[in-house]
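Right, one structure below, let's go through it.
With one protein chain removed, the remaining protein chains of the complex are shown where they sit.
All chains are identified by letter, namely A, B and C, in their written order; residue positions are counted from 1 within each chain.
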Amino acid sequence: MSEEKHHIVSYRTHAFVLLALLVLTGISVAITQLEMGPMNTLAAMIIAGIKAAIVLAWFMHLKFESRFFAFMVSAVVVVFLLVLLVTFFDYSYR
Amino acid sequence: MNSGASTFVEGVDNAFIFILGISFFFLIGITLVMILFLYRYNKKKHPKAVQNAGSTKLEIIWTVIPLALVMGMFYYGYVGWKPMKRIPSEGVEITANARMWSFSFRYDNGRVTDKLYVPKDTAVILTLNAVDVIHSLYIPAFRVKEDMVPGLANNRLWFEATKLGSYSLFCTEYCGLQHSYMHTEVVVMEPEEFWTWYADTTGVALPVEEGADLALLGRQIVESKGCLACHSLDGSTIIGPTFKGAWGSNVPVITQGQQREVLFDYDYVRRSIYEPDYDIHQGYRPGQMFSYEGEISEQQIELIVEFLKSLNE
Amino acid sequence: MTVHRDDLGDKMGMWLFIFTELLLFGMLFVVYAVYRSMHPEAFKLGGDELDVVMGTINTIILLISSMTVAMSISAMQKGNKKLALTLLTITLIIAVVFLVNKYFEWGAKFEYGFNPGAPELLELGPGTILFFGLYFIMTGIHALHIIIGIALFIYVFWQIRKDKIHQTDYVWLENTGLYWHLVDLIWIFLFPLFYLIH
Partner (left out) sequence: MSEANNAHNVSYLEYKGQYKGLFAWIFSTDHKRIGLLYLYTMLLFFSVAAILGLLMKTQLIAPGYTIMGPQTYNSLFTLHGIIMIFIIVVPGLPAVFGNFFLPIMIGAKDVAFPKLNLLSWWFYIIGILIVLTSQFMGDGPPDTGWTFYAPYSFRTPTNVLPAVFGAFVMGFSSILTGINFVVTIHRMRAPGMTWFKMPLFPWTLYGTAWIQILATPVIGITLLLIIAERLMGIGIFDPALGGDPILYQHLFWIYSHPAVYIMILPGMGAISEIIPVFSRKTIFGYKAIVLSTMAIAFVGYFVWGHHMFTSGMSGRALYAFSFLTFLVAIPSAIKVFNWVSTMHRGSLHMQTPFYWAVSFIFVFMIGGLTGLVLGSLATNVHVHDTHFVVAHFHFIVFGGTGYAFMAALHYWFPKMFGRMYDMNWANLGWGIFFIGFNTLYLPMFYLGIMGMPRRYYDYLPDFHGGNIVSSLGAWVMVSGIVIIFANLIRSARHGEKTSDKNPWGGKTLEWQVDTPPTLENFEEIPTIVKGPYDYED
């Protein structure tokens, strides 16, 4: 089924994506140098989540693939988060 | 079912009866229906099948009814289990220690026993410790069980015995070679009798009578502490080196990475019991034996030495 | 037999494989979360021992390499074989540089005795032992993926040179790219969790 149309991502877009990722990396390094207690980790994880989403959407072409791919990825992330949550049913109440 | 002897028995057995009752009903009912179908709709009697692709109504019925039933089971299970986790603030506190492959029970006054002695109609709170690997303390007659996990702090189990007598206590978490021999007994006594027994701390120091067979006493200690599970008396290698002919020999050991030879004497025996990984007998693995400090007293070591000496005769 | 070709199917297979990788690392993150919740202080002290500058450099170059791979796919789609090969070469070099950095980082940790089983580490207590145990296991398995990625890139490079991978049949390149982005994704989480905790 090679006749399907492929979306070609331009070099410019790639460069912008990289720029965004580098800026976010800078922000996360800077923000974790501040003393914010547990908020540090939260902030770092949120930024990492955004970076991951950007990589998935543009570099990994999820934005341009069939919707089913994005659905599968989200399902896997949900399964992982649920496993983490259920595990902490034990560790939070020991 | 075996005789119930603690306050948990009623709750647990109610859950058993509820679940098993429903289970038997469905098992027998569905099996009979199937047998009936096999008979009535056999191709000889019923050559043409009547098609029926399903019924949403039936699907809903047999989703909702079992759902209600299992929620009932969940409820009974929860009710029977809840008191096990509600540990009372007062009671007889005992520390249960497990190691490969024996239990020992330490009372607040320092008394250490192989069997678990408890008073009747009194809350008993066990703090569960394990030295080497995971064990599990199980008293079927009391319907209690909890794993004894090394490194897990504040792992407790409680029960209140309601009948006099002695009951089996098993290790139920597989823990190696002698797992199936790792069992002892719980002895339930009248409270007065228990407190008299408890106050009798003469048991802490061994009464060695004049002229007693010291080697025999030593042998009893070696047997009750489970040493023979790893150390043979006939010269064969089990997990650790044999005791046969060991006394007075020169043992090739590795001490902190250095090879050397040490004399198998009182000091060596004592160190091997209290700090087993200090001198590793060459050809054997470290980390196999854990310290018996607090479980075998100095006096007991002297008796063990007498026993080891006797093996050379 | 007729040759069966289904690019979308191949890509789907690659994604499914990526899911297994995500969950494999995912469980390490679960382990990390559990032990960090048990020993928050020791993990902070452990994090202080890691070199933020080195970590940041590795993050930046890995992100750049992700872009060069993505660009090489675009180049391949446009039929620019030469550019695709150049971009792949840059990616390969970056992958090697990442490993070299890692080698020096690990070497420094070994020197200080933070490697598993080192007597110095054993004296620092359970939290620190677990932190460095996880550090070595997680960055180690990540580095292993980088090595596999390098092997894949070399193979793909060769295939492009031989025109086995070309403008109308480049699913191997795409899938290798996906794999490389996965390596990047994992690092995006590893970096803050190990280097940026204070």
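Annotations
One rule holds for everything that comes next: a contact is a pair of C-beta atoms (placed from the backbone, for glycine too) under 8 Å apart; a residue touches a chain by one contact, two chains touch by 3 or more.
Keep in mind the model is a prediction, meaning the values are calculated, not measured.
Note on the chain not shown: across the whole complex it touches A, B, C. Of the listed positions B:Ala161, B:Cys175 or B:Ile273, the one in contact with the omitted chain in the full complex is B:Cys175. Contact with the chain not shown here comes from a single listed residue; of C:Leu23, C:Ile61, C:Leu83 or C:Val97, that residue is C:Leu23. Listed residues C:Leu50, C:Ile94 or C:Ile129: the one in touch with the omitted chain is C:Ile129.
For chain C, the list of residues touching the undisplayed chain reads 1, 4, 6, 8-9, 12-13, 16-17, 19-21, 23-25, 27-28, 30-31, 34-35, 38-39, 116-117, 122, 125-127, 129-130, 133-134, 136-137, 141. Residues of chain B in touch with the missing chain: 1-2, 8, 11-12, 15-16, 19-20, 22-23, 26-27, 30-31, 33-34, 37-38, 41-43, 46-55, 58-59, 62-63, 66-67, 70-71, 73-74, 76-81, 84-85, 128, 132-134, 136, 138, 140-141, 143-147, 149-152, 155, 168, 170-181, 183, 239, 285, 287-288.
In the full complex, chain A makes contact with the omitted chain through residues 76, 79, 82-83, 86-87, 89-94.
We take it that only the chains that are shown with their structure count from here on.
In whole angstrom, the spacing between the mean C-alpha positions of chain B and chain C is 46. Chain C contributes residues 5-9, 11-12, 15, 19, 22-23, 26, 29-30, 33-34, 37-38, 52, 56, 59-60, 63-64, 66-67, 69-71, 73-74, 77-78, 168-169, 174, 177-178, 181, 184-185, 188-189, 191-193, 196-198 to its touches with chain A in the complex. The part of chain A that touches chain C in the complex is made up of residues 1-2, 4, 6, 8-11, 14-15, 17-18, 21-22, 25, 28-29, 32-33, 35, 40-41, 44-45, 47-48, 51-52, 55-56, 58-61, 65-66, 69, 72-73, 76, 79-80, 83-84, 87-88, 91-92.
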